[in-house]
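Note that one protein chain of the assembly has been removed; the remaining protein chains are unaltered in position.
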Amino acid sequence: MNGLFPFPENISTYGGDIDTLFNAVTWITGIVFIAVEVALVVFAIKYRARPGRKAQFVHGNDRLEYFWTGATFVIVITLALVSRPLWNRIKEPSQFPSPDLELAISAKQFEWNVTYPGPDGKLGTPDDFTRRSQLHMPVNKKILVTLSSEDVIHSFFLPNFRLKQDAVPGMHIKAWFEATKTGEYVLGCAELCGLGHYKMKGRVFVHSDAEWQQWQQQQAATALAPTQEATSAGAP
Amino acid sequence: MSTMVLPHEKQSHAHHDDRSFIQKYVFSTDHKIIGIQFLFMSLLFLVLGGGLAMVVRWQLGFPNQPMPGGGFFSEAMMNKGIMLPEMYNASVTMHGTIMVFFAIMPLLVGVWANYLIPLQIGADDMAFPRINMASFWMAFVAGLLMVASFFVVAGPANAGWTGYAPLSANPEYSGVHTGQQLWCLSIILLGFSSLAGSVNYITTIVNMRAPGMTWLRLPLSTWSLFITSILILLAIPVLAGAMILLFFDQTLGTTFYQPEHGGQPLLWQHLFWFFGHPEVYILILPAMGFVSDIIANGSRKPIFGYKAMVFAMAGLAFLSWVVWGHHMFMSGMQPMLGGAFMVSTMVIAVPSAIKTFNWLGTMWRGNIRFHSPMLHAWSFVALFVIGGLSGIFLANTPIDIPLHDTYFVVAHIHYVLFGGSLFGIFGAIIFWFPKMFGRLMNDTLGKIHWAITFVCFNMVFWPMHKLGTMGMMRRIYDPTQYPHLQEATPINHTISLWAFALYGAQIIFVVNFFWSLFKGPKAGNNPWEANGLEWVAPSPPPHGNWDGELLTVYRGPYEYSSPEAEANGTDFILQSEKPSSRQGAPGMAPAGH
Partner (left out) sequence: MDHAVEQMKVDERLEPGVHVYNMKFGMWVFLLSEVMFFTGLIGSYIILRFAHPEMWAEPGKVLNVPLTGFNTFVLICSSVTMVKSFAAIQNGDQAGLRKWLVATVGLGALFLSIQAVEYYKLYHEGFAPSVAMYKAAGGPLYGATFYTMTGFHGAHVTIGVLCLIFTSWRAFKGKYTATSHAGVEIMGLYWHFVDLVWIILFTIVYLM
């Protein structure tokens, strides 16, 4: 199935489950698809009009109707119920794991402003720093992001993480993910947000632990540098 | 062919026609002329909407290369023939808007509800002919407003056909002011037109059926148009309300959809999709009805499971009111609600499956005549299945996470709206063309057009599933910007070439249409050897339809190959043919067994 419908490389903890579910649904729908198309072609050939042929005068078959109604109902409801836990695991805030790192992401036309906690590890303190359209994170850590928007609706889309979540002005929406592999990936906007929608992209860096520490300290230092005196005077 | 009509006391409608040209062809109250007016208007919009799709495909297939004819556009749209994002976003938006509201919807409802309902139920006209005329002219003015928006400063609306606020509510964000306002006004006016129409259709079907035309003897086309009219009646006012609030946001400085003063962007989405999902069924149910008529006719068999087909359409219509949230899985709506909407959405597969299997059942053991309407109906089933099955992926919330707002969705809607609705429309036009104009369309040209369209369609839209899983977002002007979409470039290139071929192939249809209009062979009353009442009337039917006769209906519309028909030496029997007393009970059966 992966050749027919290729996804980008998966690097998140729950992405594999989505891919598995996708493949399962591809099998189920694929069988129905092939059965219907084959029937259409076979019927078209076998029952084509020929001299001397007569159509069978039949109005239907109640048993068959009950059968395919019931069978379809059972299959789709089962599919829905099986899928719900995964949905809740990814999207339901009350089921989120406790995060190792919290980030605040504010979208605006046409950039993603990612606010990182400084050395204190907390958001909303003066040592926070913000990077434009660059999302850095440590590998194998649970990241919780709070999405907001300053103007229109944007959609935070990480193809390699199998994550998408709209950022809506006036709302603060939480989402989480955990990367399993270091490297550079892509962040895109999936909701039409204006003329620059197509270029509202960001770079995603998944660092090893050591690299992350180093990056965070370095960034915090440069971020703090200009205001060092002002804050140190008042700091306890 | 024997046409049996009963003499009746009411001969009042056998008036001869002394209307002026204007009354007859321009401000006509005749449902058939109104249907034909809608046909020409919406086919023009189909050409325009398709042209906009070609603009979009040019940019995606040949990014940053000068477009042929690009020089005609203003500098705000094209820079030396190279498309700017302004042009791209406007084209995407107007393609969607025009296709949904001005092409597919009037092609399905405006054309066929007007043309077919009175003919299929045996009425001489609509319940409210003058309101009917007003309905067309409101749609016409709405269309003018929409076209006018191309010529205003900053161009037409560019916030997507879904017009998500706040982008659509505030010109600061979209860069478009007048265009977006005209968009609102045009759709509100079109809404009035649709409402006037649906009040008419519902009243006509309920109250004006010929004697003996019971509910379970209605052709499925009329059933589908009846159910569609109910959806229009109840969904359009909600859209009108939402559009009015949006219009106030744009013009009066209110903030219904903007968060600064307590407004809610998601309110727009809830209202829009509360209308929008019924709208999706407005855009497919009539096609299902036409295809049912055509498949039964082509297969020379009664429709398999008539009652199940009616219940399935009613079920789809009912479900359409409780599934709108699946358009909003990623919108920040409560995940709990998302889970509930997933279940209700999945259930849609049930009536869809019933319909598909019943079409197959109709063909099974038939004696299938592959005339070109039948080819279109056959491919409707083949392609609608794909659109339906890809819907299961999107309905499934976890799978929707990577697929939402990607080309997978684009593939899905086009398999339903093009592969489904538009193939159904082509089939319906060729099928009822002889009734409308008295001449048959050329079957060979029809088949060539069908074959090329079928192949090109699949070459355009099947690969889009792949683009979707790769993560290509919708409505992006330049996918080459993204590292993960580098592999998409050659696919997009190929898709565009096939899309141009697809658009070009429609010339065959246009030529066939106009050539047949004047030169096609005379059709006679019943060229397809069908059973419906419309085939009793002359082709084209006169004003008042029945030359003053009133019909009585004795059987269902799909009694092909019945013993009763065979007794006549044919395999069809008109609904209005008086049963001969020589025959026994079997032929008397109503349709719904």
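We just call them A and B in the order they show up, numbering each chain from 1.
Heads up, the rule we're going with is that a residue touches a chain if its C-beta (ideal position, glycine included) is under 8 Å from a C-beta of that chain, and two chains touch if they have at least 3 such contacts.
All of these numbers come straight from a predicted model, not from anything done at the bench.
Visitor: Please provide the labels of all shown chains that the missing chain touches.
Guide: B
Visitor: Out of B:138, B:159, B:176 or B:202, which residue would touch the omitted chain in the full complex?
Guide: Hidden-chain contact among the options goes to B:202.
Visitor: Check each of B:240, B:280 or B:294 against the chain that is not shown and name the one that touches it.
Guide: Considering the complete complex, B:240 is the one touching the chain left out.
Visitor: Among B:28, B:264, B:406 or B:469, choose the residue that contacts the chain missing from this document, as touch is defined above.
Guide: Answer from the full complex: B:264 touches the omitted chain.
Visitor: Counting contacts across the full complex, list the positions on subunit B that touch the omitted chain.
Guide: Within subunit B, the residues touching the omitted chain are 6, 127-128, 195, 198-200, 202-203, 206-215, 233-238, 240-242, 244-245, 248, 252-256, 260-264, 267, 270-271, 274, 552-554, 578-585, 588.
Basically, only the chains that are shown with their structure count from here on.
Visitor: So what's the Cα centroid distance for subunit A and subunit B, whole Å?
Guide: Averaging C-alpha atoms per chain gives centres 33 Å apart.
Visitor: Can you check the complex and tell me which residues of subunit B touch subunit A?
Guide: Those residues of subunit B that touch subunit A are 85-86, 89, 92, 158-160, 164, 166-167, 173-175, 258-260, 263-266, 299-302, 304-308, 330-332, 335-336, 338-339, 342-343, 346-347, 349-350, 353-354, 356-358, 360-361, 363-370, 378, 381-382, 385-386, 389-390, 392-393, 395-399, 401-402, 404-406, 465-466, 469-471, 473-479, 481-484, 560-563, 571, 589, 591-593.
Visitor: Per the contact definition, I'd like the list of subunit A residues that touch subunit B in the complex.
Guide: 4-8, 17-18, 21-22, 25-26, 28-29, 32-33, 36-37, 39-40, 43-44, 47-50, 53-61, 64-65, 68-69, 72-73, 75-77, 79-81, 83-84, 86-88, 90-93, 109, 151-153, 155, 157, 159-160, 162-166, 168-171, 173, 185-186, 188-199, 201
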